[in-house]
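Just one protein chain is left out here, and the rest sit where they should.
Up next is chain A:
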Amino acid sequence: MRRTIAALAAVTLLGLAGCATDEPAAGPSGSASAAGSGTGEQSKFFVQADYDAELALLDATATGPADRPWEQVLNPKMVETAKFKKAGPHKLCFSNAALNNPWRQVGFKTMQAEVEAQGSRIKEFVHVDAEGKDQKQIADINDLLGKGCDALIVSPNTTATLTPAVTAACKAGLPVIVFDRGVDTPCPVTFINPIGGYGFGHVGAEFVSQRMKPGGKLLALRILPGVDVLETRWSAAKVAFDKAGVDVVGVEFTDGDPAKTKKIVNDYIQRHGTIDGVWMDAGAVAVAAVEAFQDAGKPVPPINGEDQLDFLKLWKDKGLTAIAPTYPTYQWRTPIIAALRILDGQPVSNPWKLPQPTVTQENLDSYLDLDMPPLHYAMCGCTDLPGYPQRWK
């Protein structure tokens, strides 16, 4: 009897162990020795033309008010929207992929504040959170079509799976606005997003590879594989590292988790003695990576983060050699502005490419607001909105 119980217990434990620790296969690090500088094969998501276009946009001048980057457009291509003209006030509906990370939390608060700021023109704002599930979002969009929305804003959870749902929404005749992640159909009136992943990845990788000592060891930290906006960041970084001849000793997935990140960085410090540069595809765990060096008593090498305030503060306090490319949260304001312009029948740009500023040593002080919480994003463009700063705290 005892034996049966113990054996049963062991089997159950093993089953649980299997599903609880779903660590992604460390493919890139496994194949590291094969490729020249350790960056492995290029990502399937890499498209040379898009890469070239995004890098060109980094130097482009935006049109629109300079102090309101969420209204600016890079290389505008205006489309007519007269057929959507409608008398207000309007009912705006928003199908949101998820609220499951601080970036989306800050973004959504910014969007709510923008709705409040435009209160006289919006009679109702309906928000449905798909909680990161494709199936729920497909159902959400379908439900919203029956709710008499004047315009539909979609932030898709995944590109391919949500495309049919967005196509169906376009066919229903109301203006559809897509932002953040894209869909594989030209049917939305406009697709709003910043320059994009290639630009983000390139800026960080170029900085780190230029500042680290020649031939030094670089550790690349990625959140997870297979998401287009993150794959493009890595693929642009890979191009930069291959060009600079950097020795990429590891490409690891962190799941965006600080505990795991700190462990990984610590493992690499122990294994290699020193790490001379750290590149990451998203800044959420940059602080954990820096702490790993501090706790190991090692100098923090050149590193890139993002515009999250905890990282900016650490950067300033410890005098890091750092850079922070951004994926600005102010883009959450733009869909509301776009929706109202479309319902006015005014032309809007499609695609609506927003500028993507970079936090550097020179402008760090202007973005560092110590009164805001550590997980807030500096690039929220929200200081002029109702409820600032309390709403974001």
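Heads up, the rule we're going with is that contacts are C-beta pairs under 8 Å (C-beta built on N, C-alpha and C of every residue); 3 or more make two chains touch, one makes a residue touch a chain; residues count from 1.
In the analysis below, contacts and distances are computed from a predicted model.
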From "Monosaccharide-transporting ATPase", "Branched-chain amino acid ABC transporter permease", "Hydrogenase" or "Inner-membrane translocator", the hidden chain's UniProt protein name: "Monosaccharide-transporting ATPase"
Residue of A:E131, A:D228, A:D344 or A:D369 in touch with the missing chain, whole complex considered: A:E131
Chain not shown: contacting residue from A:Q42, A:N101 or A:Q346: A:N101
Option touching the unshown chain, where A:T61, A:S120, A:Q270 or A:Q390 are the choices: A:Q270
Candidates A:G173, A:G319 or A:P373 - the one touching the absent chain: A:P373
Touching residues on chain A - with respect to the absent chain: 2-3, 5-7, 9-10, 12-14, 16-18, 20-21, 23-26, 29-30, 98-102, 104-105, 131-132, 252, 255, 257-264, 266-267, 270-271, 273, 287-288, 291, 295-297, 310, 373-375
